[in-house]
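Of the protein chains in this complex, all but one are displayed in their positions.
Per-chain residue numbering starts at 1, and chain names A, B and C are given in the order in which the chains are listed.
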Amino acid sequence: MATNSTINVGVFGASGYTGFETMSLLRRHSSANLVFATSESSAGGCLSDIYPVPWDIPLVAAADAPLQKVDAVFCCLPHGASMPAVIAAREAGVRVIDLSADFRLTDPDIYQKWYGVAHESPTLLENAVYGIPELFRYRIAETDLLANPGCYPTSILLALAPLLKASVLDTTAPIISDSKSGVSGAGRKPSLKTHFVEANENLSPYNIGRSHRHVAEMAQVIETLGGDSNRLIFSPHLVPINRGMLSTIYVTLAEEVVTDAVHSLYAEMYGHEPMMHILPLGQLATMAHTQNTNRCAISVTPVSSRQLILCSSIDNLGKGAAGQAVQNFNIMFGLDETDGIN
Amino acid sequence: MATNSTINVGVFGASGYTGFETMSLLRRHSSANLVFATSESSAGGCLSDIYPVPWDIPLVAAADAPLQKVDAVFCCLPHGASMPAVIAAREAGVRVIDLSADFRLTDPDIYQKWYGVAHESPTLLENAVYGIPELFRYRIAETDLLANPGCYPTSILLALAPLLKASVLDTTAPIISDSKSGVSGAGRKPSLKTHFVEANENLSPYNIGRSHRHVAEMAQVIETLGGDSNRLIFSPHLVPINRGMLSTIYVTLAEEVVTDAVHSLYAEMYGHEPMMHILPLGQLATMAHTQNTNRCAISVTPVSSRQLILCSSIDNLGKGAAGQAVQNFNIMFGLDETDGIN
Amino acid sequence: MATNSTINVGVFGASGYTGFETMSLLRRHSSANLVFATSESSAGGCLSDIYPVPWDIPLVAAADAPLQKVDAVFCCLPHGASMPAVIAAREAGVRVIDLSADFRLTDPDIYQKWYGVAHESPTLLENAVYGIPELFRYRIAETDLLANPGCYPTSILLALAPLLKASVLDTTAPIISDSKSGVSGAGRKPSLKTHFVEANENLSPYNIGRSHRHVAEMAQVIETLGGDSNRLIFSPHLVPINRGMLSTIYVTLAEEVVTDAVHSLYAEMYGHEPMMHILPLGQLATMAHTQNTNRCAISVTPVSSRQLILCSSIDNLGKGAAGQAVQNFNIMFGLDETDGIN
Partner (left out) sequence: MATNSTINVGVFGASGYTGFETMSLLRRHSSANLVFATSESSAGGCLSDIYPVPWDIPLVAAADAPLQKVDAVFCCLPHGASMPAVIAAREAGVRVIDLSADFRLTDPDIYQKWYGVAHESPTLLENAVYGIPELFRYRIAETDLLANPGCYPTSILLALAPLLKASVLDTTAPIISDSKSGVSGAGRKPSLKTHFVEANENLSPYNIGRSHRHVAEMAQVIETLGGDSNRLIFSPHLVPINRGMLSTIYVTLAEEVVTDAVHSLYAEMYGHEPMMHILPLGQLATMAHTQNTNRCAISVTPVSSRQLILCSSIDNLGKGAAGQAVQNFNIMFGLDETDGIN
């Protein structure tokens, strides 16, 4: 369908923040061509009806999306709602980047346990690839169904991966991530918790311990990388910021390791990654390091010879959602990996 | 009903911001005793279910409010919903401070025009007193039905009153108030406009010109004070702040007046008022001057010999709502006017 | 110096917000090549020492800037400090986009009156072009010294221009702009006024009336466009937002004009402008319309048959500074006007 280098794409769920951010990024992309955008609540209208932008992008109902005209779709629908759109797209032979949680957990039973509904396509689930490029780039390049990771997992797994791959963690000690997220991570649907007056000048923990759904996908990847996922303790907090995420992660090493050697694990694994910013020893990652970018910034701070604090910063709508989705799209289609997101 | 100096009070509409603020102020009051608080959505529960406070104040439905046990009620319900509560309270012989708009407009036709429903008690309306203490203190002391003013009108009318009373305004020139309000002024009900991500890092005009409902009550008082209400132009803006209000007001004098003389009008009228803070010439009122207080701060700035800029600052939940309600309550019951709000 | 389509540029004053924003935009530009960046306080260091970015851009003292290697420079220095850099660049034959106020006022006496120092090069001043592309595009294309406008003037003049050019304003009535600016407009130098705790949850007017320096450049352009600059009243306010600017402007028409006709003036003048977003009647411009963009969004609201309210929104670092500077650069070098800023 694509002529020459143009790749035709569609976006399901244009009215949410991840859908809007995806379209904003695609406007800067050198070869993606937006063919359709869907919104159930605003079908028949136009993007400028629901966002303060001058772009006259018509919105159609998902059922009317012309799948036959596109090479790929970005699914920015809520979990549960995403499954049928993904299934329809795959049946039409369209490659899918799914930003929901619907295809992240390879075991349909675990999906049902956490999300409360039976999975509608265990077969597709089996073939989906979990899309953190820095960890799984080769599998991403070949897949037709990309499960774009959650924001918290992206920030935490990128920080843990070098230690897990080097098998240097004390497997009996807890891995504690105290994470802070901007409010856009909660979506665009109004609620009391995200009402300005309630969220502003406030900071609230929620679903702390092992009760947040993102524990499931982090556990899956920690196991894949050789760790013990039962050690994970994860405490998300809502902070009065539009976009940004910082995970402060406390880990224990199996043996004493000199700090330079630990830092080298990060430098080696991520030194050539275009989207990774490993800070020099002595500096700390902040939300400002990555805001409005697709980067992940990580700092490594020793507390004692066996204890470390990792600070991992991403933009929850960038590397934590739409930015990473475009990065995965670029890999899937053999494009410059940073196109649209640099 | 009150024994000794205790005055028993009830609060209708405890779950909104003005209701909650009223109760917070009453806790510091030396003689008010809270007998009941109502909430339709949380009846049967307790205040600590809906606000992060340790106070075990039970919530009842409005229909179950024991009106016979109280001397006064604060009605913190939305307009329209307030009317029946006020009528019931007055029928029970209870004095009323109504924070809604339902009894502010003395003409029931004008009420219907702006609020879209017929007024249910034109008789009560006739007897209600519009409660800006610095303008109408003597009438307030004697009323049984106090219409607590809107936040914008309070900030604007207090700033205009000295000029109107001295008849120094050019009656052919516009009176322009460019007003900015914190988001709590929009209430506690979630909406897209007050969703954190939409309101934060944003500033939005709304209902500008002569289309905001508060134009009606301002027009009424401007006429009372001898001005021409048709000259009023009023532009409210939503700003990413929890509580606070600043009106920047542009007026033209009928004749050239030396600045000191204009400033003296303010000093004379408000110099002994406990809640008024008239800034020295050369200083400008900001939201910080009044935040979390019941004060109104006003600055006077000459632009030319006939043009002035007034900056008038209040806390929209303080002098703009609950604080002024308690001030009015104090006057109505012959108490120290600053009790609970100093 | 440029080979093929590459245009070599330098940035004076990389450590301030406008300098940093200019460099951020230039990174996305298809033909600009950053050759040097200066900072007196961080000379010898690198951009990543002073901003949370991974870019290894070395910083040199202004005196060491290799002017002979560049085709153009962006001067992002404070007023006063900019003059010698501009003079040196022009002596080296380098084209200049000056973001300071030093070359905006054509009359050196007026410059001295407002900025307190004598102008060092009245000759250059005479040849400088005030760079609002939508008003002065043809002159911009030919100049070697571009005076990039102030943020407030950009937002206000773009809103007034269609009315001034059509001569429909009542020249005896005031033109009132109540303007609100994000804090980045005050620069990066810490002060009590811009200390987080003082600015957050606060809103402050400052230099209201006719005392802000931007009155001078607005007056100059208003006269150029045929208006009476003495009628301008300008009240800036600081709002707790990082970037963004909204001017709410109150004007009086000479004669009654139907609203559609007024709106048409905007549609006709700006309909084909890539950076202008004229909102349909009934909508209001907010800061969100332009944040992180180079656009200007304008809404037109009738109050009565002769009174209008214009709301004009820009990003103070975008169209109000660095974005407009890049737009002017593109015009000066005959490039796609939106390169780097779309």
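What we mean here is this: a residue touches a chain if its C-beta (ideal position, glycine included) is under 8 Å from a C-beta of that chain, and two chains touch if they have at least 3 such contacts.
Everything numeric here is computed off the predicted structure, so don't read it as measured data.
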| item | value |
| --- | --- |
| Touching residue (missing chain; options A:Leu169, A:Ala186 or A:Leu246) | A:Leu246 |
| Hidden partner chain, touching residue among A:Ser24, A:Ser48 or A:Thr286 | A:Thr286 |
| Residue among C:Pro133, C:Pro205, C:Pro240 or C:Pro302 that touches the chain left out of view | C:Pro240 |
| In chain C, positions touching the absent partner | 17, 183-184, 188, 190-192, 194-197, 199-201, 240-242 |
| Interface residues of chain B (partner: the chain not displayed) | 27-28, 52-54, 201, 277, 286, 288-289, 292, 295, 297, 342 |
| Hidden partner chain, residues of chain A it touches | 174, 176, 178, 180, 198, 201-206, 208-210, 233, 235, 237, 239-242, 244, 246, 248, 250, 252, 284-288, 291, 301-304, 307, 309, 311 |
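The working rule: only the chains that are shown with their structure count from here on.
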| item | value |
| --- | --- |
| Separation of chain C from chain A in steps, with touching chains one step apart | 1 |
| Centrality ranking, top chain (CA atoms only) | C |
| Most distant chain from chain A, judged by the mean position of its C-alpha atoms | B |
| Distance between chain centroids, defined by C-alpha means - chain A, chain C (Å) | 37 |
| Rounded Å distance between chain B and chain C, as computed from the means of their C-alpha atoms | 40 |
| Geometric centre distance via CA averages, chain B-chain A, whole Å | 46 |
| Multi-partner residues of chain A (each touching 2 or more other chains) | 201 |
